[in-house]
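All protein chains of the complex are present and in place, except for one that has been dropped.
Let's turn to subunit A:
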């Protein structure tokens, strides 16, 4: 009987544990999660949960309540502190040592913090359920909210705060929203939607220091002026939790480096989810991808691989974001390719921006309320095929912004 230890009780760790059990009746499975409680779903934290449309119980990942029955030894609130590769043991903060035959690192990410001294009660980040609970109680009707960071997380928070009747300003350091990974056309469109919904968008505003303004408020200093608000929520990116791996001497480079079989530089140690940097796309270029679907699917591959199955993870990058009544989906690399085509939905106001190479192979796409195109394009990308002619005929060419061409 083989002993499997999984570090990290997020989506990836949870999925890997379930998949190990599905594939093997007698695997001995231990899942360590630093956070309290059962593994839960993060995407709703900036969406339905902030809006009060689902409660805490509704966030628990499916089947997490069945760990006992599935003989998965889940330990909540237990942090792994060290991996000893020679002795093949994991040490935990509560003083236990666990032996492993195969180890999975699924430690995910943490938020990147603003360079700022001390904690401030009304300055928030959003990654965990506890973060989201605190933010939820701070977002009262009429509250003045400043969101620092115009990426997906910041914009979802802005949309939720607007829907809750807050007065919202988004401060973004770059000259457009969603500057990381999204084509300019998409950035401009999303900016328009936020403005229409009453969000004040401040671009090219590098946030400076945050200081207390009276007992209850915060002042955010900006290059030309400052903003006083009741609540500041920062979403300026995440950092992969790679410390355990690097301390154990595994190859780490902005993520734990793994191959398509999710193996690290130690053949008995695997990694999956947001903490990994793995081969992606036809070029096999190493990428770290922040996506729900990726974390789950890669973890399932890791589990099979740990059991010696011949599998490979080759999903094209994919993520979704829901803001107001917009559903945004990004597939592949929307900034790759030499041309962009705009495909409008026949029956709705949805549209898709597809980037193609000279051979008319789709490299990536962003769809706004047009998921049907993503389903089709995923299949084409997986096969390395070309866009169907009928689809191309329905498209408009768009002028490629110089910025996108560089990406």
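In this text, a contact is a pair of C-beta atoms (placed from the backbone, for glycine too) under 8 Å apart; a residue touches a chain by one contact, two chains touch by 3 or more; residues count from 1.
Definition applied: contacts and distances are computed from a predicted model.
Of "3-isopropylmalate dehydratase small subunit", "Non-heme iron oxygenase ferredoxin subunit", "Nucleoside ABC transporter membrane protein" or "Dihydrolipoyl dehydrogenase", only "Non-heme iron oxygenase ferredoxin subunit" is the UniProt protein name of the chain excluded from the display. The hidden chain makes contact, of the residues A:5, A:354 or A:374, with A:374. Here one chain is not drawn; of A:24, A:163 or A:327, the residue touching it is A:327.
When the omitted chain is restored, the residue from A:108, A:151, A:255 or A:296 that touches it is A:296. Across A:62, A:254, A:283 or A:338, the residue that sits in touch with the chain not pictured is A:62. Residue-level contact of subunit A with the missing chain is found at 48, 62, 292-293, 296-297, 318, 320, 322, 327, 329, 348, 370-372, 374-376, 379.
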